[in-house]
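What follows is a set of notes on a single structure, which appears directly below.
Only a single protein chain was left out; the remaining protein chains are all shown in position.
Moving on, here comes subunit A:
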Amino acid sequence: MAKITLKNLRHSYYTNPKGPQDFALKEVDLDWQDGGAYALLGPSGCGKSTLLNIISGLLVPSEGQILFDGNDMTTATPDQRNIAQVFQFPVIYDTMTVRENLAFPLKNRGVDPATIDQRVYEIAEMLEVTDMLDRRAAGLSPDNKQKISMGRGLVRDDVNVVMFDEPLTVIDPHLKWKLRTKLKELHQRVGRTMIYVTHDQTEALTFADQVVVMELGEVVQVGTPVELFERPAHTFVGHFIGSPGMNVLPAEIKNGVAHFYGHPVELEGPIKEGTSGKLEVGIRPEFVGLGDTGIEAHVRKVSDIGKHTVVDVEVGEHRVSAILNGAPPAKGDIVHLQFKPSQTRLYADGWLATDVVPESTATGEDAA
């Protein structure tokens, strides 16, 4: 049970890193509050597993510190850190029964047998594996094996953090949902810090209270699922979260007003001072509407995805997606796009470059 602090963490797998491109982790400063449910979200190769292994102690970072409640744990072994980790592929001890598997971490630490029995029973109940306690673990289905792996992580009641490294990768889709719900429920019951690493936005957003989005070895945004969705701090977050992701369109500033393809675009608020570099306008498809006036566009594709319709249009050579309710246009139609100003933002070199306007001025001018 501890607050975990990462300070100026950098890691390279090379012994003599020559530049930023050699670093798997570029510079990470993060605080993980005790008892929180966190997700570490990012595409493959973004450094999230490296970060996880550094927290668990399987990897010693090239630079920086890891503090548990203020104590430096940078070079401590996983055992000393008292953490638990669940891996991508279920790790079970083949020759043992389910009961012995669950008891293993406790037995290795010399816990007395009565306590072991009680803890194993409690965890088995939580995971709903009580009826298989005396079966050989080798014969179980992948989802049950993964439950046992999780169980070994949860069975100790003194762990500082339980980490999950893409634990649902090998699980059948219909069971994924069940296990995910189970995990969420377990977090609420045991109240321990949990860090869930995944590249799947649904898994991250359903599990976590706080999501840490990573790309190319950097943390791009930390926030609640709603924050990440509504106000991405970086175009990458906009792309990565949402389906389809945020529209990111080239922009230029004329007389202090952002323009896309010659059309002025109203933004959520004032542009930050000193904004320069590559400018882009970001707007989620959910907030692109059609009207009688606006930016003229060509409908290229209309996909009905059940609840609503995803319309792909072209403005010149730029593609824009819109999610529409109600009657969609037909392929080949000419339409006029309207961006909801309160959800339209400017990004400079990928980073958010607009400030939010106070609530009162933002409402009322929303496009229909």
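We adopt the following convention: contacts are C-beta pairs under 8 Å (C-beta built on N, C-alpha and C of every residue); 3 or more make two chains touch, one makes a residue touch a chain; residues count from 1.
Note that in this section contacts and distances are computed from a predicted model.
Choosing from "HAD-IIIC family phosphatase", "Carbohydrate ABC transporter membrane protein 1, CUT1 family", "Acyl carrier protein" or "Glutamyl-tRNA(Gln) amidotransferase subunit A", the protein name stored in UniProt for the chain missing from the display reads "Carbohydrate ABC transporter membrane protein 1, CUT1 family".
For the options A:Asn8, A:Thr95, A:Ser303 or A:Asn325, the residue in contact with the chain missing from this view is A:Thr95. Remark: the omitted chain is touched by one listed residue; of A:Pro20, A:Gly45 or A:Gly139 this is A:Gly139.
Touching the missing chain, out of A:Arg109, A:His263 or A:Lys278, is residue A:Arg109.
The set of subunit A residues touching the chain not shown comprises 53, 56, 58, 77-79, 83-85, 87-89, 91, 93-96, 104-105, 108-109, 136, 139, 149, 152-153.
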